[in-house]
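Supplied in C-alpha cells, the structure appears directly below.
Every protein chain of the complex appears in place save one, which is left out.
Chain IDs A and B follow the sequence of writing; residue 1 opens each chain.
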Amino acid sequence: MADKPTLTFAFMDPPYETGRTATFFRMLDISARRGYHIKVFAYEGAVALPFSLQKAHANSVHGRDAAEENHPLPKDWVASLMAEAEKNGGSLNWVNCGLCVDERGVNAAIDGVSRGSPSDFWKLAAASENSLVIPTR
Amino acid sequence: MSKYLLIESRDPYESGDGDFIPSLAAQLTAKGKEVTILLVQNGVLPARTNAERGKLSQALEAGVTVLADSFSLRERGIGDSDIAPTIRPVQLDVVIDAMADGIKTIWH
Partner (left out) sequence: MKALQIVESAYRGTIEEQDDTIIWLSHAMKGAGADLTVALRGNAVNYAVKGQSAAGLAFGEWQQTQAPDIEHDLTSLMGKGVKIYVMEADLASRGISRDKVVDGVDLLSFDDFVDLIEESDRIWHW
C-alpha cells in the first residue's frame, strides 16, 4: 500500500473570530479520517487554538447549563483530531510558532502540541506533498 | 498540465477584492491550465440562481469549473433548487483530494 500523503497547513486565526476556523478544522478532519500525515503550522492568533486553559460556559440566552451547552473548545478539536489521525494510521503534528505563543501568553498548550519557529513552516512544507496557507484578514 | 484549485472564501458584495479569483482563473484557463474554483463560507453567496455574480459569471463562461461547499450552502439556507445550474455543490473533500494529487491550491 502506498504511503499516505503528508499535507502542511498554515493557519493564523484565533478561536471564535472567523468562519475560517471551522473550515480549516473540517479539512483537518477529512485528512485525519483518511489517515494522512498532517502538519499544522499555527501562526499568530492560531497558537491559541490548542490553549489548554480554554473553559466552557453555560448559555443563559438559551437556558442551557454548561453541560447542556457543550460549548466547543478548539483545544478539544485539536486533541480529537490527533487521536483520529493516529487511529487511522496517520498523524497530526501541530506546531505553534513560539514567539507568537510568548507574546500572547498562551504557553499552556494541550499534550502533543510542539513549539517551533517561523522557519519551521518552510521545513514542514518542503517535506510535504502539498501545502495550503489560510491567511487571516 | 498544471491544475489549480482556487478556494474563494470571500463574497463579491462585502469584499473589494471579489474580482481577483475569477480573473486569475480565467487567465490561467486562457493559458491552457485546468482550473477549478471552490466557493466556501460567504463565498457561496453568489451561488444562488438570481444572484449578481460579477466576474464569476465571466469565469464560468471562460470554462472554469465552479464548485460550492455543501456545508456552507446548507449553513446559509441555499437549497439545491436555489443554486445556479452552472455551480455544483460538493463536499469539502475536494480540497484534500486536490492537495493529495499535487494540485496547486490557493486560498483567497
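Keep this in mind: contacts are C-beta pairs under 8 Å (C-beta built on N, C-alpha and C of every residue); 3 or more make two chains touch, one makes a residue touch a chain.
None of these values were measured; they are calculated from a predicted model.
Contact with the chain that does not appear here is found for just one residue of B:33, B:48 or B:88, B:33.
On the side of chain A, touch with the chain left out of the figure occurs at residues 10, 43-44, 117-119, 121-123, 125-126, 130-131, 133, 135-137. Considering the complete assembly, chain B touches the hidden chain via residues 2, 17, 20, 23-24, 27-28, 31, 33, 104, 106-108.
Operating definition for what follows: only the chains that are shown with their structure count from here on.
Inter-chain spacing, taken between the CA centroids of chain A and chain B, is 25 Å. Put simply, chain B touches chain A in their complex at residues 9, 40-42, 69, 71-72, 92-93, 95-96, 99-100, 102-103, 105, 107. Those residues of chain A whose C-beta lies close enough to touch chain B in the complex are 5, 7, 19-20, 23, 26-27, 30-31, 34, 36, 129-135.
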